[in-house]
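Notes follow the structure.
One protein chain omitted, others in place.
When the chains are written out, they are named A and B in that same order, and each has its own residue count from 1.
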Amino acid sequence: MSGGANARPRATGALRALALAAVLAWSAAPAVWQALTALKPDAQITRTPTVYLPSPPTWRHVQALWDRKPFGRYLANSAAIAAAATLLCVSLAALAATAIARLPGRGREGTLLALLVVSLFPPILLLFPLYEGVRALGWVNHPLALVLPFAALNLPLAVWVLEGALRALPAELDEAGRLDGLSALGRLRRVHLPLALPALATTAILVFIFCWNEFMLSLTFMTRDAAKTVTAGIASVSGASLHEIPWGQLSAAIVIATLPLVALVLLFERRIVSGLTRGALKG
Amino acid sequence: MSMVELRGEEITKDFADGARALDRVSFVARPGRVLTLLGPSGCGKSTLLRIVAGLERATSGRLRLGDEPFDDVPAGRRGVGFVFQNYALYPHLTVEGNLSLALEAGRVPRGEIRRRVAETAEWLGLGGLLGRRPGQLSGGQQQRVALGRALVRRPRLYLLDEPLSNLDALLREGMRAELKALFARVGATVIYVTHDQTEAMSLSDDLIVLRAGRVLQCAGPLEVHRRPADVFVATFVGSPRMSVWRGRRDGDVLACRGVQVPVPRGLGGNGELCVGIRPEDVEVATSPLEGGWPGELEVVEPLGSQVLLTLRVGGERVRALAAPAERPAASWVRWPGGSLHWFEAESGRRLEPDGPTVEVIR
Partner (left out) sequence: MSGAGLTRERTLLLFPALLLLALVVAVPILRVVQLGFHRVELDGGIALHWAGLEPYARLWQDGRWWGALRNTAVFTGASVALELVLGVAVALLLHERFRGRGLARALVMVPWALPTAIMALAWAWIFNDAFGVLNDLLGRLGLVRGPVAWLGGPGTAMLALVVADVWKTTPFVALIVLAGLQGIPEPVLEAARVDGLSAAQRFRRVLLPLLGPSLLVAVAFRAVQAYGAFDLPYVMTGGGPGGATETVSLYAYRNYFRYLDFGYGSAVAVQGALLAALLAAALMGLAGRRGRVRA
């Protein structure tokens, strides 16, 4: 079970490769199936026995998406809200993390623990009072109704990751900056920020993913079609019976809605992994 | 515990990135003796040890234990006790657990396990620590537990990978003596890896000096010290370090920087040569010495029981040991011609005044 691959017989190597292939296939299968469905002509979608490969593939469903529902709006809303919430969240988290990183042991641990506890609350607990608040402020169908809660709910994770990264920065660098005559702001700009940039990027990616994927609040606070995010927009189709759903279009919608995330993960896999594990290991 | 010897024949190890860690290394670990692999970091000594343990596989070459080929035996079945540089104790087990895990896994009867653990603990002075965990032990204690873990299995072969390098100087000295006594007591066959030449000198029965994956010399420690086969070995072994001058041979003198050294008759080798002298062989004085050289005292390093002087002779420097004095002074140096060591500058090989150069492998 150790890394001495040189001394291991070849049989287990083949077994591992097989297992790995199985895992990868399992991970990719549902998404791949959706993509295939999205490209099949209607008749082939509902054919039994199942037609596996579209022949010929058709773009009709993808096109129809834009006719039927304001799908483009959904995507834009998701992007805008997620981006805004990420910006707000990471900014606040960065400030907070800077402060927490220099607290004495017990204060720091206590604060982080409190944040952890906050993150464990089932969201359903907060839903109705937030809804009341949103209504009272007249923010139903307004992006702010989602931006603020999203930023808040992702704060614990963001603070965990950033605080860990900040603590890892050697204190000597700050001292060297002071001795070199830099002010606090100067040190922030020239020493801390550049070094913390990778962690900020990681945090931003993680928060963006969580915001994009959120469903419960989006479903509840956005009732008008034009205001919906892509998760609420697509999934709200499920209200009707599953047999009446145009699966071709739906599949196309699913694929397009999830494509950005797949891209994010494939591009930033290393960052995401390190950010998550750092956050989780502390627990 | 059977008394067989372990042989390595032409062991070569190439890594995936093309780096060659070991180049046709051959060695013999004789029963009941301590073989030390000595060399600077990166010379391949740890790699060789790991190949013997079965943690890595050689690219080519063979291992033999007595008559049986050893290469295909899996690591767990080689009957080898390995002591890691960082001890690698099981952090989740107590000292007792650490000592007994291998025996439990090997289905040794409980009574026997208890007996052996108690015995080993007593030998190594671990009695009161059996209930503690590695995290609660000091470096020296952890090291002893690591030793004990190997001892308790009564292996045929002990492999130690720089076991003392993480201890502070004082502890290291003490442990060295303890190890030597332990090896003698157990009658163990040991392969010991280190970069510390003092350890190598004091612990070995047989010594192999490695550099960049190649064997430079294989002999007893005294022999390596007295007749280093290579200029690198000469400067690596022996403390304080040998002073080495490099120059061009001109007939029967070696022309170094600003000074000429007579070359002994019958010395082979032309072109660039190196000559070395150990500080303990250098005689210093404040009045002229016959057959010596004038020197300018540059650095004085009090070593406690002795003083290490660095003098400038011509354009070269030489180190000498002298008795401690209030204000050490020296202006002349001299050494017996026989205590000079001669080497070819290009290859580093030792040259002898009369006869062929020293064989690298016996």
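The definition used in the following text is that a residue touches a chain if its C-beta (ideal position, glycine included) is under 8 Å from a C-beta of that chain, and two chains touch if they have at least 3 such contacts.
Computed from a predicted structure; not experimentally measured.
Among the residues B:27, B:82, B:232 or B:293, only B:82 touches the chain that is left out of the figure. Among A:23, A:53, A:168 or A:226, the one in contact with the hidden chain is A:23. Listed by residue number, the positions of subunit B touching the unshown chain are 53-55, 75-78, 80-82, 84-86, 88-92, 101-102, 105-106, 133-136, 149, 153. Residues 1-5, 16, 19-20, 23-24, 26-28, 30-31, 33-34, 37, 45-50, 52, 92-93, 95-96, 98-100, 102-104, 107, 118, 120-130, 132-133, 148-149, 151-153, 155, 159, 174, 184, 209, 212-216, 220, 230-232, 234-235, 237-238, 242-243, 247, 250-251, 254, 257-258, 261-262, 264-266, 269-270, 272-273, 276-278, 280-281, 283 are the ones on subunit A that touch the missing chain.
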